[in-house]
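Note that one protein chain is taken out, while the other chains of the complex remain in position.
After this line comes chain A, so read on.
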């Protein structure tokens, strides 16, 4: 049977993730409110890019916070990109409010500055060779805990990491032609 991936769709680039995942022959389910999660069974979860302040607020107000956190704590495979990385980070530099906070990493928001600091580069992702990485007002990971495996670095900053069933990238694989990160994520399921 085809796997079903829940894609958090309250704000941001969720359609782009869905287009990538559909190329890899999985079903996608847009998650906009609590009943989207409680009424369906999913095999994995994607937290897309967007504005983390907006997504963080909406998951609380649309009663998605607890169901999402419960799923992730019960080992649901999850991929968080950019804002999704911020949602999963256990600590955010200079910011008090954390969101789902399930991953032992310290993230820095807007680490490359404003839009003029946005950039694209090609760097190695784990052992899978170089892939295109698009950074849009992106965060990076300042430090990681013992259980966290670093998957990619750009200019000595950690830009992708994995802890058990959780993968985060500060770049946007969904904005490129490379399916490497999505395929890597689906292999966790």
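By definition in this document, contacts are C-beta pairs under 8 Å (C-beta built on N, C-alpha and C of every residue); 3 or more make two chains touch, one makes a residue touch a chain; residues count from 1.
We adopt the following convention: contacts and distances are computed from a predicted model.
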TODO: Between "Peptide transporter", "Polar amino acid transport system permease protein", "NADH-quinone oxidoreductase subunit K" or "Pyridoxal 5'-phosphate synthase subunit PdxS", choose the name on the UniProt record of the chain that's been left out.
DONE: "Pyridoxal 5'-phosphate synthase subunit PdxS"
Open item on the list: For the chain left out of this view, which of A:4, A:53, A:106 or A:180 touches it?
Closed with: A:53
Open item on the list: For the chain not shown, which residue from A:41, A:115 or A:156 touches it across the whole complex?
Closed with: A:115
Task: Of A:18, A:71, A:89 or A:136, the residue in touch with the unshown chain - done: A:136
Open item on the list: Residue by residue, what part of chain A touches the chain that was omitted?
Closed with: 9-16, 32-33, 49-51, 53-54, 57-58, 61-62, 82-83, 109-110, 113-116, 118-120, 134, 136-137, 172, 175
